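Heads up, one of the protein chains got dropped from this complex, but the rest are sitting where they should.
In order of appearance the chains are A, B and C, and numbering begins at 1 in each one.
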Amino acid sequence: MPVTNRIADFHEDMIAWRRDLHAHPEIAFEEKRTSDFVAAKLTEFGIEVHRGLGRTGVVGTLRNGDGPAIGLRADMDALPMTETNDIPHRSTVPGKMHACGHDGHTAMLLGAARYLAETKRFKGTVRFIFQPAEEGKGGGREMVKDGLFEKLPVDTVYGMHNWPGMKVGAFAVKPGPMMGASDDFDLLITGRGGHGAMPHLCIDPVAVGAEIVGAFQKIVSRTTHPVDSVVISVTNFHAGEAYGVIPEAALLRGTVRTFRTEVQDATEAAIRRIADGISAAHGATAEFTYVRRYPATVNHEAEAAIAAGVASTVVGEDNVDRNPTPTMGAEDFSFMLLRRPGCYVWAGCGEKTPNLHSASYDFNDDLLPIGASYWAQLAETVLK
Amino acid sequence: MPVTNRIADFHEDMIAWRRDLHAHPEIAFEEKRTSDFVAAKLTEFGIEVHRGLGRTGVVGTLRNGDGPAIGLRADMDALPMTETNDIPHRSTVPGKMHACGHDGHTAMLLGAARYLAETKRFKGTVRFIFQPAEEGKGGGREMVKDGLFEKLPVDTVYGMHNWPGMKVGAFAVKPGPMMGASDDFDLLITGRGGHGAMPHLCIDPVAVGAEIVGAFQKIVSRTTHPVDSVVISVTNFHAGEAYGVIPEAALLRGTVRTFRTEVQDATEAAIRRIADGISAAHGATAEFTYVRRYPATVNHEAEAAIAAGVASTVVGEDNVDRNPTPTMGAEDFSFMLLRRPGCYVWAGCGEKTPNLHSASYDFNDDLLPIGASYWAQLAETVLK
Amino acid sequence: MPVTNRIADFHEDMIAWRRDLHAHPEIAFEEKRTSDFVAAKLTEFGIEVHRGLGRTGVVGTLRNGDGPAIGLRADMDALPMTETNDIPHRSTVPGKMHACGHDGHTAMLLGAARYLAETKRFKGTVRFIFQPAEEGKGGGREMVKDGLFEKLPVDTVYGMHNWPGMKVGAFAVKPGPMMGASDDFDLLITGRGGHGAMPHLCIDPVAVGAEIVGAFQKIVSRTTHPVDSVVISVTNFHAGEAYGVIPEAALLRGTVRTFRTEVQDATEAAIRRIADGISAAHGATAEFTYVRRYPATVNHEAEAAIAAGVASTVVGEDNVDRNPTPTMGAEDFSFMLLRRPGCYVWAGCGEKTPNLHSASYDFNDDLLPIGASYWAQLAETVLK
Partner (left out) sequence: MPVTNRIADFHEDMIAWRRDLHAHPEIAFEEKRTSDFVAAKLTEFGIEVHRGLGRTGVVGTLRNGDGPAIGLRADMDALPMTETNDIPHRSTVPGKMHACGHDGHTAMLLGAARYLAETKRFKGTVRFIFQPAEEGKGGGREMVKDGLFEKLPVDTVYGMHNWPGMKVGAFAVKPGPMMGASDDFDLLITGRGGHGAMPHLCIDPVAVGAEIVGAFQKIVSRTTHPVDSVVISVTNFHAGEAYGVIPEAALLRGTVRTFRTEVQDATEAAIRRIADGISAAHGATAEFTYVRRYPATVNHEAEAAIAAGVASTVVGEDNVDRNPTPTMGAEDFSFMLLRRPGCYVWAGCGEKTPNLHSASYDFNDDLLPIGASYWAQLAETVLK
């Protein structure tokens, strides 16, 4: 029987928690109320609480005799957006909202914690890892840096994200890359500004920047193995103010997404080489900075098999996609997977749910008992 | 003897007027104090004053018997810039300065007016046209629209601009185009925005816009007669905010400069055709607006010969460049040349003078008696 | 014990056959001597021979009681190249050579046929399919068109290719795409030719064609899902003769490689849209033809598992790569996989062997008993 009965019993409680969190969103590293809430619940369940890793991170530790230690991770932060939903539990904070469902992630893991603390049908240690700042600020990286795995050791670590476009009661998981590495770059093309009617006295950074944008496409189409994945999106192009003035410089910014470090390295090098070569071709100069934000989220073979097996138990094999198409979106759970074997899964939150990061998104409460059951049975399976 | 003696006599007065105007700059259509100053001087010289054409325009009329009417035009407006000069007469108004020397233009024409009113060595009518808003706002166009040439008829009309890069005491003038037509365009490329890691769900307006910038170069290099001049400067490219988000649209803006209407027409059509074609190639759409601001400044044959002859008398033939390279910078005196035969000349203001529109520009007072003498002798020549 | 003992016994015979074929290469649909050779051998082994499918194709049928029918396929054709090897068995025909190892493919399958005819340790029917014209001319497609699977039914069908860069004794196989679909396109950009000094009277097809080449890169980089594979190579660009003459037209030709029909369809449509859009942008016209040559070689799940299992028996599990990186090179065995379930494997022919289609390539005879054993054991496994 898929969803754990006892967890189904407190579906209403999880809904209440989730909506309370939804109404009080807090963004990266500001999760004060949220972490207090989580810590209070864990304490209430009789779980030992450790705070302060990654500033606002909370980790609960539940031991039951000897055995390995498993880490279950949920993220807690909201986004700097204004909610457009007209619902009773809508955000009470203008400019902040839970548009990525981390409220639900937190509630599901709390539900599993309550169940596991009550039932203790496992041998070993469960770590409930509530991390801050998944959205762009690398809260996962910060917890790892602060010594998460040294201070609170685990043998394996697992993550989960709700996934629009998949029905509630579906899971997707595979070994290897599930989500991409995410890098940012800034490219400042400096030419020589001047009168718009006198291009011969100028070096036009708009024309040079535009040529560079075109040339970047060839990194994807000509330089990278066709079977490898890479995305280079020049998402920002800013140059010029007055109609009649050729600007001094053009600022290009963008994101690079890859699954493999070799491709990431080659792409960074190619961007630099192209920016330099084309700038030189036209007498301009290129200033380039490249920041590696999140590594790829790469599931480990054995743990992916375990996760898929547990998902299959919870929702039935027909509802588990064992070969989903990866996405090049990024996830900072990747920092944990770089240190410990583990696996990250997607749990369907409805085929018609608005997209993540949409102003009309709201976590689907039907997923709460399913996700919590997955967490509980995963712990019981790994620590049996 | 080139510079008129009597004019040399009041060089100091002209310097005082010029510096007073310099210290109190007023921008387009706000030339209240300036036009009061001009009107007061003209009245003081015994010249009839007409105000209100082009809002803040001032026209002085000086008659001496029967004969044709000549228009001599100076512009009065300053620029919205902050002066960096540390000089006694520097701008007293932060954010406004005479960076194009219109203070000098006004002072020179006032000097000529005083001389001509005193000496009256001509037969006919001299109109001293002090126009507002030459900088971008088309004060010349507005005076013409308000009936300048109907209410205060002239047979021919003349203009002058101080010119850095030429020594004081040099003139340049030729028949045909001296300065370009100036048009502005806006091009909004709308694609489909979305996640920077998911270009396949988007239509990337940055990539499309960049391709369009590249294709515009071919209008100049392939479509236009090599002997014709055209400049297309995409001076603004604005798209995107977040590193990770492909924007919905890219806004390109720029300027087009031409000498001939046929080239201007063909260029506008080509920009539109290219923007549409390339947008269609990638599934984006292009919204295009094109505004014709100033027509080309095209000197008339006979009047150019007269102006060159007068300049030659004032500064010597060796100092008159009768075949200067035109510039594609624009000038709204062009609106007057469309209605009446006439000629526009450049008068050198020093080889090392900062560029026009530079924050460190200051009109060279040595030019005052030369320019005023040119005006005076031009009137005496045409109305002899 | 991996390699079948009895097959090892006639390694020398297989070498002799292979070298005889190597010395007498015949290209697409001209495999007269080769097919006679194959037919004679099959007859000698007591195997029923069917000729004429795909013009020069030969199929041997070996029955042993009731059971399913399996097809084992080898290709027989050589390439229009001149061999540079200085070896006793080098090509005797200038301009023709076995540079892709089809001589070895033929010899291995003949070896397996001899063994299976002798030993008959299977229940059912084995079809030995010797196809012509794999190189570019679609001999596989022609045999299928001629009714191969209707006249000589099989339940499943298997193929093999020797693979440089993998050691002898290694196999690679996976379910799903192993090799790409291969399409060709011709794109004729017609402008208006004329004097090289008078571009304004012309529409320059070189400039338009060059812009199109650049825009095609965006199909790969912006339009296709980053996880999907697509290659668009404009391999030919031909325009112009005299230095001083802008040509009338530019001819672009190239190849498109994909794994999935949806991507193939979208790519064809995008090429057409871009060629039309950019041509329209510049007043040129685009004439486009697109020919789908070979579909992707996509292994079926169950048969890939069987093939990998057999390979593992022959060379040991450590020598079977069950997740090789696919290549976008093409193979016309794909036509057979579209009609019957089956699987295509790569068999290593040496890490330092020259590349396929190199003028210094020669099939590695060490692979003969391994490949023949794979064929034999595959038949015995499927028909056990």
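What we mean here is this: a residue touches a chain if its C-beta (ideal position, glycine included) is under 8 Å from a C-beta of that chain, and two chains touch if they have at least 3 such contacts.
These numbers come from a predicted model, not from an experiment.
> Quick one: say which of A:G71, A:P226 or A:P369 touches the chain that got left out.
A:P226
> Just name the one of C:A40, C:I87, C:M198 or C:A269 that touches the chain not displayed here.
Candidates C:A40, C:I87, C:M198 or C:A269; residue touching the omitted chain: C:M198.
> Pick from C:R90, C:R253, C:R292 or C:R322: which residue touches the chain that isn't shown?
C:R253
> Among C:E26, C:D75, C:E211 or C:E380, which one touches the chain that has been omitted from the display?
C:E211
> Using the touch rule from the top, list residues of subunit B that touch the missing partner.
Given the touch definition above, subunit B has residues 180, 214, 216-222, 225-227, 229-232, 257, 325-326, 328 touching the missing chain.
> If the missing chain were put back, which residues of subunit C would it touch?
Counting over the whole complex, subunit C touches the hidden chain at residues 180, 182, 184, 195-199, 204, 206-207, 209-211, 213-214, 217, 231, 233-247, 250, 253-255, 257, 327-330.
> Write the list of subunit A residues that the hidden chain touches.
Contact residues on subunit A toward the absent chain are 197-200, 202, 204, 207, 211, 214-215, 218, 221-226, 273-274, 276-283.
Following the convention adopted for this analysis, only the chains that are shown with their structure count from here on.
> If we define chain centres by averaging CA atoms, which chain lands farthest from subunit A? Would you check?
Ranked by distance of C-alpha centres from subunit A, the top chain is B.
> Please tell me whether the contact surfaces of subunit B and subunit C are same or different in residue numbering, using the over-half criterion.
Mostly the same residues.
> How far is the middle of subunit A from the middle of subunit B, if each middle is the mean of its Cα atoms, in Å?
56
> So how far apart, in whole Å, are subunit A and subunit C when each is placed at the average of its C-alpha atoms?
42
> Subunit B to subunit C: how many Å between their CA centres?
Those two chain centres are 70 Å apart.
> Tell me, which residues of subunit A touch at least two other chains?
Within subunit A, residues 180, 214, 217, 231, 257, 328 contact more than one other chain.
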